[in-house]
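A single protein chain has been omitted; all remaining protein chains appear in their positions.
A, B and C label the chains in the order they appear, each numbered from 1.
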Amino acid sequence: MTDKTSAALKADQMFINFGPQHPSTHGVLRIALTVEGEVVVKAAPDVGYLHRGMEKLFEARTYSQALILTDRLDYISAMHNNLAYCLAVERLAGVQVPLRAEYLRVLTAELNRIASHLVFFGTFAVDMGAFTPFLYAFREREMILDLFEMLCGGRLLYSYVRVGGVSADLPAGWTEKCREFIAFFKPRLKDYDTLLSTNPIFKSRTDGVGLISAAQALSWGLSGPNLRASGPDYDVRKAEPYCVYDKLNFKVPVARTGSCWDRYYCRMLEMGQSAEIALQCLDALAAPELAPEIMTKGVPKMLKPAAGQAYAHVEASRGDLGFYAVSDGSLSPYRMHVRGPSFLNVAILQEILTGCKIADVVAILGSLDIVLGEVDR
Amino acid sequence: MPAEEIFLNLQASFAGLVKSEAQVKGYPTWTVPAQALRPVCDRLRTKFSFDYLDMVTAVDWPASAGAVTQVAASAPAAAPTAAGRDVFELVYLISALSSGIRVCLRCEIPRKEPSIHSLYGIYMAADWQEREVYDLFGINFEGHPNLKRVLTPETQQGHPLRKDYVHVPDSYD
Amino acid sequence: MTTEETILTKISEPVFNHANGRLLMPEERYWPSRKWKSPWSLPAYRSGAALLAGILSGAVLAAWLIGEIPLRLAPLYSLAEQYALSYGVPLFLFHLAWTVIKAALLLAVPLVNALFAVWWERKVSAHIQSRLGPMYVGRFQGCLQTVADGLKLFLKEDIVPDCADKLVHLLAPVVVVIPAILVFAPVPFGRELIYADLDIGTVYVFAVGGVSVMGIIMAGWASGNKFSLLGGLRSAAQLVSYELPRTFAVIPIIMLAGTLNISAIAGLQAGYWGGILPRWFIFYPVVGQVAFIVFLIASVAETNRVPFDIPEAESELVAGFNTEYSGMKFALFFLSEFAYVLLSCLLMAAFFFGGGEPPLPFLGFLPSWAWFLAKTLTLMFCFLWFRWTFPRFRVDRLMDFNWKFLLPVSLLNIAAAGLLIWLIS
Partner (left out) sequence: MKNYLSFVAEAFVNTLKGLWVTLKVMFLPTITVQYPTEKMVPYPRFRGMLAYDAEACIACGMCVRACPSKCIALAKAAPAPVPAAVEGQPPAPAVRSGPKIEWYTIDYGRCNFCGLCEESCPTKPVKALWHSLDYEAVFSTREEMTRRWKRGDTLWGTARGSADGQFAPVADQIHIQDVPVRK
């Protein structure tokens, strides 16, 4: 209650702590709500409960050890963190990556995007009160986790992408299982649409709720599906293609009004597109003329990049995830800043929550799909 | 309007603007004098529609650290980093999403009482990112409506990401 | 050692030595082939289906064998009366004893229903979400799960928050449960199976049903925390406003039947149109279907179930009005919720599906209470089915839905019923 003394409240206002322990804040986020009856008068998000001092830890580890830290940033789509970190360090040290490793990176990143969007779909449905889609989403996600368990050993935190390539090649039988999953997953997407997207109650809860205009989204620095739902068509995979995204064809869903439903449906369409990309990667990986090695030779375990700075960013499932790496020529990075998309997605809450109802707070928070590991670093 | 013409156009009106020798690999980097930062950003946003502030961050270059790694000596003519100059280096990444140009602005402020003008009015994204830089580095942003700690608890003494930060054991240890 | 053995040596044997305790090798994990494998290929599925078919046919057989035992009980009453008179027992004492026995039987209805409904809901919700649901308690499909829950809740410590209003906090569950049990008096369970054959049965049911709203508001206020308060106030708004379309939906049935006595309404629906279509009120051209749908939606709202479970919305108000309740008090709230679900299904079976009347002429061999029970359970399945499919309404959308859609539709329906009666007569 430090920033809210009861005297400041007018007669009929009530101060509610929405979090940090609350079923629908997706982690430890506290929103100080000043409420008049059901309508929110003022909202002040308060973060920092999961602050582990990640950027200080980076400075105490070597480049290969720091990769493990990046898993813990956005722990739901850990593959994107590894990829962004490795791209930044490779750009800093000027390391080339073999083509097969590029395809493996894009394949695992897109599968991880599907898994991350499935978590979003499940938790957003539970926030709206529908419990069943959560179980369906996690049934499909379980299959992706099995694929990752087969490939890189971890189910949630993989540390699979390494500086200069990837750590392991596809085991026997993995490609068939992956194709089988994608073939099974497509009709399930249609099931989700009939179950939730077109449901009139769900539409009444999300359509026209939490409207974010294009100018507002750009000014607040939103990124990913949150930005594309408000109009501006900006996707790092299209704007600055990294890895082999320029060789793959896929569409990026864009909406106009920026309501909760638009953000939700952009992510659902993205899942379909990610499945397409994964299929194209599988075809490319199966091609015989692709060279077999997955790791550039000569990248020392104890990497010592020359002094300098580099910035690389990736279209993570939650937005534009960037790593700003500064090296002073020693074994461990001199400074490593993480540009977390969720950190800016949370900041906009203080503006769009005023005037909506408590049930809308849950809807808007769910539709922005934030992960506190990335907000607090 | 590629970055080059924008740079020349801006250099005409802002004397201190110079192409930085510490280039951020991947993006054109310009060094901006601290007091000219806000007008440059204002000009970029209004005239060249740079409507998206990607990132605001700071790097601490105390006098001691840089010298230890003798970076300046071995480096080629352009020193790759601002090592050993006892400054805070503020890095802004601003981009025009429509035309896809992304530019990095660097400015250096003395370590004694670090303060710079906030970009709060131009980009709302700066609001929380500047609070984070204040929280972790102690750089004061003038004109920022509620410059308070955002990540560390209120009872935190000192600014953790400074190189000379010594942890004062508080109630959490 | 092959990789198989190295794997096996590292994972120890399962802890519970159940019959099917085994190590699930990676290939045996759930992994559907291209199209969802037809379930009949799985042995567990076939044995489960056979088991279910066995249980159902057993129940039908038992119902047929037991037949009309309840009707045989009727002469028992007059026999016991002469017997008591011959012993000089005063008449009113005998009536008192008989009503106490009937009251005990009636009290058993919501309790047994709660036991069965909780287990059934967890099983139905599990299979809807492709899970198994309770499997361990009671060895066979977790059938004693609710008994175990009840025992746990009975033994649990009863926490009363210190800033709560002690007396009101204690009284709230009482005020919620008593009407939930009283309301079953005029409701029939078969052709003659009824506790009090009141002529104003319908009015009694809706009147007593409305009292429990008070209990929920008391619970919300007395818990002393903001979330419960919000939950309590929300439920007040919802229950009161959904009472209207619910009663207006029944009025066309009363106009068609001409009486308020529920068992009489059920009785009027005997007979068949053209030998096949049963003369149930739901099959009346427009009036029946609209009335049924409005009544169904309104009774889902009355029982605070999704999509109308705003009072205890987990994701917003943590647990709404029953946040601060634990132990037996929480069990009472649970009991009353399922009692009202059973009540709504019984009413719908009686009003719209001709309680006790077999759907087809040649199916008359089963007793009336078996048919009544079958209809109630199918309707109850709909309640459970709704819960695990729909998201939740927002408070003001819920109010709009009621005042701007349900109420006008039910009023129009009354007009249509008037028109229908004019046409028939």
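Throughout what follows, contacts are C-beta pairs under 8 Å (C-beta built on N, C-alpha and C of every residue); 3 or more make two chains touch, one makes a residue touch a chain.
Bear in mind that the values here come from a model prediction, so they are computed numbers and not experimental data.
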Chains in view touching the one left out: A, C
Hidden-chain contact residue, picked from the options A:153, A:208 or A:355: A:153
Residue among C:103, C:126, C:328 or C:377 that touches the chain left out of view: C:126
Residue among A:41, A:95 or A:168 touching the omitted chain: A:168
Where the missing chain touches chain A, by residue: 61, 64-66, 68-69, 71, 132, 136, 139, 142, 146, 149-154, 157, 159, 167-168, 171, 191, 194-196, 198-200, 301
Chain not shown, touching residues in chain C: 1, 3, 6-12, 14-16, 18, 20-26, 29-30, 36-37, 39, 42, 44-45, 124, 126-132, 135, 385-386, 388-390, 405
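To be clear about the criterion, only the chains that are shown with their structure count from here on.
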Higher-contact pair (C-beta pairs counted), A-B versus A-C: A-B
Chain closest to the assembly centre - both centres taken as Cα means: A
Between chain B and chain C, centroid-to-centroid distance (C-alpha), Å: 64
Where chain A and chain B are represented by their mean Cα positions, the distance between them in whole Å: 26
Averaged-CA centre spacing for the pair chain C and chain A, given as whole angstrom: 42
Junction residues of chain C - those touching two or more other chains: none
Multi-partner residues of chain B (each touching 2 or more other chains): none
Complex contacts: residues of chain C adjacent to chain A: 26, 29-34, 36, 125, 128-131, 226-227, 230, 306-307, 309-310, 313-318, 388-397
In the complex, chain A residues that touch chain B: 2, 47-48, 51, 53, 55-56, 91-92, 215-216, 218-221, 232, 234, 239-240, 306-313, 320, 322, 324, 326, 328-330, 334-335, 337, 339, 343-344, 346-348, 351, 376-377
Chain B to chain A touching residues, read off their complex: 22-27, 51-55, 57, 59-60, 65-66, 69, 71, 74-75, 80-81, 83, 91, 93, 97-98, 100, 102, 104, 123-125, 127-129, 132, 136, 149-154, 160-161
